[in-house]
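All protein chains of the complex are present and in place, except for one that has been dropped.
Now for chain A:
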Amino acid sequence: MFSLIENEVIKMISKKRLLFVIAILVALISVFAYGQHHSSERIKTQLSQRMGISATTDWHKLADQQLIELKNRLDSPYRDEKDKSALRVRIEQLQYNLDNDINPLEQSAAKFTTKFMEQSIFLFLPLLIIMLASDMVSGESSSGTIKLLLVRNVPRWKVLLSKFLTLIMLEIIVLFFAFVLSEIISGLFFGFGGWNAPVATGFKLVAGKLDTSSVLNVPQWRYTLMVYSLAFFVSFVVGSISFMISVLVRSTAASIGIIMSTLVAGNFISYFLSDWKITRYMFMVNLRLTDYLSGSFQPIEGMTLLFSILVLLGWASASIIISFVYFTKKDILV
């Protein structure tokens, strides 16, 4: 088993596909980091135009004032208890910025690394995974090498399992590179700090409304870890589904085409069919898991992180079962 996986991994390395994925990552991250750098500079000039130079350089004063305001607000007897934890979180963040001399307008590598994954979790990351996953089996079918694999004295399910485990390992490698590369590249632009800054999370959905009563601050590194973990889960699900398609379909091109069009369609299906309840059971609309952490999701009754995870898990396990059943039963004629 172990040597089977080793064999698969070495095959993937020599196919240069992983290298290609990393190259795409480097190119895109560089462009994004530059763009972020550029736009944050622009925002700063706009701000200083509107509010005078002092607003951007002398942000301490502004933050101090905001802090006093927030504290006053917290003490106001006319305020709902529910709003208060959001205020407390905001106060903690401001206090941290003041204590550690961090201009809230400045970007940091930690922020960028997280943001990059939050933005790519629903489309870009799945596409990278598809590039790796969709030819794992169909590639062997179309080139005929699958025969060589199956004539060995190894049960078929073991062959498929080794391929599947290889896929999971590669998903982790892709995430690892996405993390390391965006940290390094954005670090060159924004500096390498910011891992202890507090980030607000813990938003909930109560009766169809965003509930901020349980919001709390977690350090940036923990938040980033959660984001990347959810990203790993998403790539596991997307990987499993495209793995299934690659088992079912013989040509790699068709298999990439099918899963990619489904994925892209899913991104606008939620706009057009938002009031159609069945869409929430599609895997494509559930990919934005990190939105639940950041509280930036559209509140839809019944959609929570746990719900999305369960839906995705259902899709993944169905695809895995189908792939194994089909692969062990089918006749291979090459």
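Keep in mind that, in the parts below, a contact is a pair of C-beta atoms (placed from the backbone, for glycine too) under 8 Å apart; a residue touches a chain by one contact, two chains touch by 3 or more; residues count from 1.
Definition applied: contacts and distances are computed from a predicted model.
> The complex has one chain missing from view, so what does its UniProt entry call it, picking from "2-oxoisovalerate dehydrogenase subunit alpha", "SDR family NAD(P)-dependent oxidoreductase", "ABC transporter ATP-binding protein" or "Lysophospholipase L1"?
Of the names offered in "2-oxoisovalerate dehydrogenase subunit alpha", "SDR family NAD(P)-dependent oxidoreductase", "ABC transporter ATP-binding protein" or "Lysophospholipase L1", the one UniProt assigns to the missing chain is "Lysophospholipase L1".
> Which of A:23, A:68, A:188 or A:265 sits in contact with the chain that's absent?
A:68
> Of the residues A:162, A:201, A:220 or A:252, which one touches the chain left out of the display?
Reading the full complex, the residue touching the unseen chain is A:201.
> For the chain left off this view, which of A:229, A:261 or A:317 is in contact with it?
Only one of A:229, A:261 or A:317 touches the chain omitted from view, namely A:229.
> What does the interface between chain A and the hidden chain look like in terms of residue numbers?
That gives, for chain A, the contact residues 6, 9-10, 13-14, 49-51, 54-55, 61-62, 65-66, 68-69, 72-79, 81, 84-85, 88, 168-170, 172-173, 175-176, 201-204, 213-214, 216, 218, 222, 225-226, 228-230, 232-233, 289, 292-293, 304-306, 309.
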